[in-house]
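Below: the structure, in structure tokens.
As you look at this complex, bear in mind that one protein chain is not there, while each of the others sits in place.
Naming follows writing order (A and B), and every chain is counted from residue 1.
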Amino acid sequence: MSAATVTLEVARYRPEREASPCFEAYEVPLRNDWTVLDALNHIKDTADGSLSFRWSCRMGVCGSCGMKVNGEPKLTCGTFLSDCLPGPIRVEPLDYFPVIRDLVVDITDFMKKLRKVKPWIIRKQEKPTSQGEYLQTPDQLDAYKPFSMCINCLLCYSACPIYGLEPSFIGPAALALAQRYNQDSRDEGSAERLGIVSEHDGIWQCTFVGECSKVCPKNVDPAGAIQQYKLTVAARWFRSLLLPKGAH
Amino acid sequence: MSEPVHYTPFHPRWHRKRVSVWWWLKKGSYALFVLRELTSVFVALLALLCLWQVRAVMQGPVAYVELLAWMRTPFFLGLNAVSLLFVLFHAVTWFNLAPKAMVVRVRGKRVPDWAVAGSNYLAWVVLSAAVAFLLMRA
Partner (left out) sequence: MELLSCDVLVVGGGGAGLRAAIAAVEADPSQSVAVISKVYPMRSHTVSAEGGAAAVIKGADSLDDHAYDTISGGDWLSDQDAVEAFVREAPQEMVRVEHWGCPWSRDPDGHIAVRPFGGMKVERTWFAADKTGFHMLHALFQTSLKYEGIRRFDECFVTGLLVDDGRCQGVVAIEIATGKVLAIAAKAVILCTGGCGKVFPFTTNANIKNGDGMALAYRAGAPLKDMEFVQYHPTGLPFTGILITEAARSEGGWLLNKDGYRYLQDYDLGKPEHRPVLRSMELGPRDRLSQAFVKEQEKGRTFSGPYGDYVHLDVRHLGANVIDKKIPFVRELCLKYQNIDPVREMIPVRPVVHYMMGGISTDIHGATPLPGLYAAGEAACVSINGANRLGSNSLTELLVFGARAGRSAVAFAAGQKLPGPALGALAHDEEVRLHGTFRRSRGGERVATLRAEMQKATEESAGIYRSEGLLKKGAETLGKLQERFSHLSLEDQSYTFNTELTAAQELSFMLDVAEAIVHSALARRESRGSHQRTDYPARDDEKFLRHSLAFRSASGPPRIEYLPVTITRWPPGRRVYGKSA
């Protein structure tokens, strides 16, 4: 009796020989502890060495292996083949990013936006390290902790229709990271980030579709981060209106 | 492989898929999102209707009776029914999403989502009951 197999329909794009992407089907052993990533590696090792895809840690923390599996953005290292049945299983690159090759997308746009929101501790006056750590209670840590869990896998960008329709949108992960620093009790840079994120392509472009939080594998809740950010910015604006001289 | 393949160095040609204008039909949650956004139209409609009623009252009993007759027509009843459904949908989605935006902390711990949403629903029911009571009495 032959062992169980499943068909994978994998998107291929070899710019040097074809004008646009196509699909190729591969037969892969169906083992109950194999993930989609294991299947892709099996294809690369035995069937077609020219299949290109990114992966590294295979434990859901490096964020390299984000792809669309059966139309949903997923980390392929944490998606079991047995959960995607019945076949054929469709594997495609993430949406809304230019495809470089096969399942590899160009994330330069995200890297630019990441830098744009100033994701670092901003302080007027730095304490010298000889004086020890900044104090931060466990409750203060909880205030920003979920937002600090982002692995930059970009599944949220692939799920966000706004990013698809308006590529200049700063996007869920970058905005959540900005909020992570705003909420960090050690940071004093929220005013500086405000100017950047309240531009047209920032938080106000988000219409709370909410798909980003649904696909996030780390429960960062970028949608929540952005809505909270909107409330903070709106409150600050009202305060400046009512108390123009003593807003802070 | 049928034709000979010719590889040239440094031949970057990234592929950008165009986003279809029907993107929102591709997923159930996207369609629901668009419907949710459409509720704003019906909320605006009901607000306009309210203003219209006020205007009719200001114009006198005749104008008011005329307006009421118009509102009893099948078209208007249908429109109002649809508006009611959309507004209810609006309220439900709004209350369910409120805890995401409103982070309330009591003694350092975050108040759970169901409590924030639940208190909104409760306030809604109480206020609606109060308004209904006033209207029924009159």
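In this section, contacts are C-beta pairs under 8 Å (C-beta built on N, C-alpha and C of every residue); 3 or more make two chains touch, one makes a residue touch a chain.
Source: prediction; values computed, not measured.
Enquirer: Touch as defined at the start, partner being the missing chain; which of A:V10, A:V28 or A:I100 qualifies?
Expert: Considering the complete complex, A:I100 is the one touching the chain left out.
Enquirer: By the contact definition given up top, give the residues of subunit A that touch the hidden chain.
Expert: 14-17, 33, 44-46, 48-50, 52-64, 78, 100-102, 104, 106-107, 111, 114-115, 118-121, 126-127, 129-130, 132-138, 140-141, 144-145, 148-152, 177, 181, 184, 186-187
Methods note: only the chains that are shown with their structure count from here on.
Enquirer: Roughly how far is subunit A from subunit B, centre to centre by C-alpha average, rounded to an integer in Å?
Expert: Computed from C-alpha means, the inter-chain centre distance equals 28 Å.
Enquirer: Give the list of subunit A residues in touch with subunit B in this complex.
Expert: 13, 15-17, 20-21, 71, 95-96, 98-100, 106, 137, 139, 142, 161, 164-165, 207-211, 213-214, 221, 223-224, 227-228, 230-231
Enquirer: Which residues of subunit B touch subunit A once you look at their complex with the stated criterion?
Expert: Those in contact with subunit A are residues 5-8, 11-17, 19, 23-24, 26-27, 29-30, 33, 37, 97, 100-103, 108-110.
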